[in-house]
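Of the protein chains in this complex, one is absent; all others appear in place.
Right after this comes subunit A.
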């Protein structure tokens, strides 16, 4: 039996360090998901475009990103960019952003295609250009529909950000492994970091559910 008293003691003692790691984890996650969302939307448009060239670019991009491990992508950025003086933080963030963007592209493509084509036609029949009808009619509905899977992707991204530890970005998981090997209490620190991740994920799940509730209704 592990000693509960000792565990609580270590938990409290390591709290300041983990809070720093947590902030960095959140920062990596939020920034990478934001960049991934913008890039993902762009690639979703590529996929939906009538241009064969743009379709092909998007298909290759998505296939490569989804077909290779995230850790390889992160190391790719690390070895490719660190030389240029880019910090591990940005290497990890960009690697994750790239990774997220491929999944987010598929989320947006699906949600845009799920909007009844009568919506676009109704807009155009009122004299709107296709792009105006997309912007005002289709995309707002598609975004709402994308929200649950985007929330889900955010949570995956949050957990994936732990891979940044391997390029010595001192986020949550890195704090846990460093502290663990310094004190030879790996299990204790792994348990602690698991609790941090779990609480974060539960909080974000709640938040996503709240947001969904706010945007719910209004379907035909």
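Assorted remarks:
Keep in mind that, in the parts below, a residue touches a chain if its C-beta (ideal position, glycine included) is under 8 Å from a C-beta of that chain, and two chains touch if they have at least 3 such contacts; residues count from 1.
One rule holds in what follows: contacts and distances are computed from a predicted model.
According to UniProt, the chain absent from the figure is "Amino acid ABC transporter ATP-binding protein", selected among "RsbRD N-terminal domain-containing protein", "Acetolactate synthase small subunit", "Xanthine dehydrogenase family protein subunit M" or "Amino acid ABC transporter ATP-binding protein".
Within the complete assembly, A:116 is the residue of A:87, A:116 or A:209 that touches the hidden chain.
Of the candidate positions A:57, A:128, A:191 or A:208, contact with the unshown chain belongs to A:128. Among the residues A:141, A:174 or A:188, only A:141 touches the chain that is left out of the figure.
Although one chain is not displayed, subunit A still touches it through residues 116, 118-119, 121-129, 132, 136-137, 140-141, 144, 217-220.
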